[in-house]
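Heads up, the thing below is written out as structure tokens.
One protein chain is absent from this view; the other protein chains keep their places.
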Amino acid sequence: MCNCGSHDSLVPQIGIITGITQETPDVKTFKVNAPDGGKLFEHMPGQCAMVCIPGVSEGMFSITSSPTNKEYQEFSIKKCGILTEQLHSLQVGDEVTVRGPYGNNFPVETEFKGKNLLFIAGGIGLAPLRSVINYCLDNRENYGRIDILYGSRSADDLVKLQEIQDVWMKAPNVNVYLTIDREQEGWDGHVGFVPTYLKEIGFSTDCIGIVCGPPIMIKFVLQGLKEMGFTDEQIYTTLELRMKCGIGKCGRCNIGSKFVCKDGPVFRFDQIDELPNEY
Amino acid sequence: MYKISLDNINSLFAAIAESKELFLPVKKAGQANYANWTEDCEVALDSLKTVKSPKDAFFPQFETLYKVNRKIIPTDASEEEGSETLVETKLRTKLEITPTELKDKDFVVFGMKSCDVKGIEALDKVFLTDPVDNFYKARREHGIIVALACHEPEESCFCTVFGVDPADPSKAKADVATWIVDGELYWKAISEKGEELTKSVASLLSDAADDAADAEISNITNIMTKLPNTKLSLEGWGEGKTDEKFNSEVWNELYKPCLGCGTCTFVCPTCQCYDIKDYSTKDGIQRYRCWDSCMYSDFTLMAGGQNRTSQVQRFRQRFMHKLVYFPDRYGMYSCVGCGRCVDKCPQSLNVVKVIKAFENEKKEAGANV
Amino acid sequence: MQGLIDRLSALLSDGTVARVLGWKKGDMPYNPEPHMFETAESLKDFVYDGFCGANLSKMMIEASKLEGKTAVCLKPCDSYSFNQLIREHRVDRENAYIIGVGCRGKLDIDKARANGIKGIEEVSGTELDGPDSVSFKTIYGDKEMSYSDLLLGRCHVCKGKEHMIYDELWGESKDTADSERFDEVKALEAMSPAERFEFFKKELSKCIRCNACRNVCPACSCRKCAFDNNNFDSQQKANVDSFEEKMFHIIRAFHVAGRCTDCGECSRVCPEGIPLHLFNRKFIKDIDELYGEFQAGKDPEAQSPLTDYTFEDCEPGIVAERSNG
Partner (left out) sequence: MPMTENGEFRPLIVAFCCNWCSYAGADLAGSSRLSYPADVKIIRVPCSGRVNPMFILRAFERGADGVIICGCHPGDCHYTSGNYFARRRMTLLFSMLDYIGVENGRTRVEWVSAAEGAKFSATMNEFVEKIKSLGENVRLGDLRCKD
């Protein structure tokens, strides 16, 4: 499952930061390579990895680059705690430790195949979905129509805006809808919360919904989708809890009989419904 | 079956310790805990329950996983060479990881009770499922378990509820089963590892009748039936009982005295939650693993909040995990009825009281219908 | 005990209090648990006997936040803790109705176990007005022990039978002290530094870092403990037989110095039987000797010695002078 050295799954490999992009005032995207230049490991869209600055802390981050990227892995990280603050102070050439990939992935090769896909993301919630979106775009023939609804607090907080405009918007049979929470000078796009915009657009139910964002957004998007006729079996999301081991043993992310780090982070909503309400 | 007189038992320990580490109940400052045997230690084979369970032998409370050396080095000097003005030297962090060696020496855990052996089975389920925990696996491979029958079980014992036989350790997944009867230790190898160990100390053992422990076995079995907690019923617990139990009102009353300390989790033979943390020394960083408790308020705390914010949720999690989630996932209860939490909880809460509280609720509900 | 239950019942029924904080019968004869009783009917499970050692004053911090008054049963020594909590503005006096319950010392079941008593089925003679000996019915035969041999360590240095604060009293109390409070500390002080070091090393190496001592301590009422703060290098959960345990227990005792009422809960709850009160009592002894006698919790208005000073205080060098004679 993970290939972090043969010693033990808890012993990481060294990753070298080969590129840093400032996405928004508090989000940076880090390119990570193995010290010899290659990729650290192969992963599937939706999987995560434990990134650590020794002496500071270790944290689980979703891999935001697509597996079709053969050169490096990317992590989009928002500054919000001790570890992430330190990560933001790193420079190109610095080393971190990485172990993974952990968890399950979006069923891009099974359930998603041949289907229309609707991605709904809020803020940094785009990070795990970007991996799926790029995977689907790189295997365009396998998927139907792709709709992407992405919202953020302000225009400055839209992650990966350049890529959205240059690649996603120009890709065939892809519709991108952007929105920001409040009016802002220089923004002539839509203004309003994601769930409201969702209802305004009114997607048809012939697709699979993939949602990621802050819990409150997920809650209202889910409501919206259901009103539009979506069923639980049609909607996917990724969960996030505190994790330490990443391999379903340390007990933190245990909900019911599931471990979010090992059995998740990707869940279909009917699976979430079966879990005790503790996430 | 073999035997050795208890008067002579120290020579047995010395013989084992010659080639292997020997881990057994030792009394220190008034309390019996598993520790390494030394010639001058006070062995406490007669202690029914050590304070901590022997799970330390396979899953120690603290262990270093790996060391990281962090070198801060300046970038290529050539970039700065020749410049007249002071150039800010850029520093880079280079890391070097040295994993801790896995256990490669045999060791013996002597005097484990049947319930504790069963506890190791529960740990196996967690640590030996994919991805395997190699630190644990190495210890399991090198560990030899000598189990000892429970001479006089106490009122806090309820292992029979979970299918453990305290009288006959040869039924447990141990390597050697032993009994203490009238000043003699009776010895029966039950696995290949056990046979080998027996061979290595054979000169100290003498032959004994195969039925030498039978009277003791029936005696213990008889005592067990008299103990109050062995009549506990697990009806309503186990696989698939999540919804029924999770949403019960009983938790809201039951948890109240809970201090949120980690006593129950740390004395428990099956609790396996851990934390991974850094320890910085001047020579580098040691990344270590230590036991953690789901009862602690920071167990699930994240930068953006957490999912189990109240003590009632944490309390419920511990018992749901032991009695419902664990059976759901691994097909066995994560409680072996050793009764340590019954003895040690500062507020006299424990798994027995939890099970009984739900029984009472059912009775009351039944009466109201 | 029935008298107490009747009184509590009346308090609940006439609306004087909304709930009663007391002890509930355990599933064994010696393990009652602290419990919040909300109805007169539920008081049928109320118990007050020799095994009700738990100090309920800390639970009043949470109870103070609830609607209406809470009746709380406090033993004489618990009332010191409650007073100290008032001093620290952690409980609301107005929201508490204090029943000062009598006490003739509380019992330690481990003392019975150490005496070879096991397989206990019934225990009698533990009630407040019971006899001087406690009888045990066990599956290994009947046993008897004197009440005083079963007392918790703290009861041998009882602070006295007076309640420091109460609304009404129930039952007779008895001063169970039969040794000097600082004897244990003095015995240690008389040892050589190396012997003292060995003593504490042996005791503290048993520590499993379960935090029971901290969580039960009425003086440890910080919302977030210094030892739970991972911004600061203190959150080391390791038990490593060397330093962390010493650090934890010294700092914990230091943080409660001048506020610790010597209620002895830390030693009572320690699963490894570490005599943790020896740390607190050392601070109390030093404070008494160097800054004048002070009993935390006696007077809710008194200034704690560590938030106070005089110009004439001794210099820290006194430690070496005293110790080296």
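By written order: A, B and C. Residues from 1 in each chain.
Throughout what follows, contacts are C-beta pairs under 8 Å (C-beta built on N, C-alpha and C of every residue); 3 or more make two chains touch, one makes a residue touch a chain.
Owing to the predicted nature of the structure, the values given are computational and were not obtained by experimental measurement.
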From the touch rule at the top of the page, work out which displayed chains the omitted chain touches. B, C
Considering the whole complex, not just the chains shown, which residues of subunit B touch the missing one? 64, 279, 281-283, 286
Footprint of the hidden chain on subunit C, which residues? 188-189, 193-201, 226, 232-234, 240-244, 246-247, 250-251, 253-254, 257, 279, 282-283, 286-287, 290-291, 305-309, 311, 313-320, 323-324
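As a convention for this text, only the chains that are shown with their structure count from here on.
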Centroid spacing, where centroids are CA-atom means, of subunit B and subunit C in whole angstrom: 30
Taking the mean of the CA coordinates per chain, how far is subunit A from subunit B in Å? 37
Distance between subunit A and subunit C based on Cα centroids, please, to the nearest Å. 51
Send over the residues of subunit C in touch with two or more other chains. 230
Which parts of subunit B, given as residue numbers and ranges, touch two or more other chains? 275, 280, 292
Contact set on subunit B toward subunit C in their complex: 28-31, 33, 48, 51-52, 61-62, 152-156, 223, 226-229, 256-257, 259-263, 265-267, 275, 277, 279-280, 288, 290-293, 296-298, 342, 344, 346-349, 352-353, 356
Within the complex, subunit B is touched by subunit A residues 1-2, 5, 7-14, 54-58, 80-82, 84, 90-91, 93-97, 240-242, 244-245, 247-257, 276, 278-279
Under the stated contact criterion, what part of subunit B meets subunit A in this complex? 65-66, 68, 70, 75, 90, 92-97, 99, 102, 126-127, 129-135, 242-243, 246, 272-276, 278, 280, 285, 287, 289, 292, 294, 299-304, 306-308, 313, 317, 320-321, 324-326, 328-329
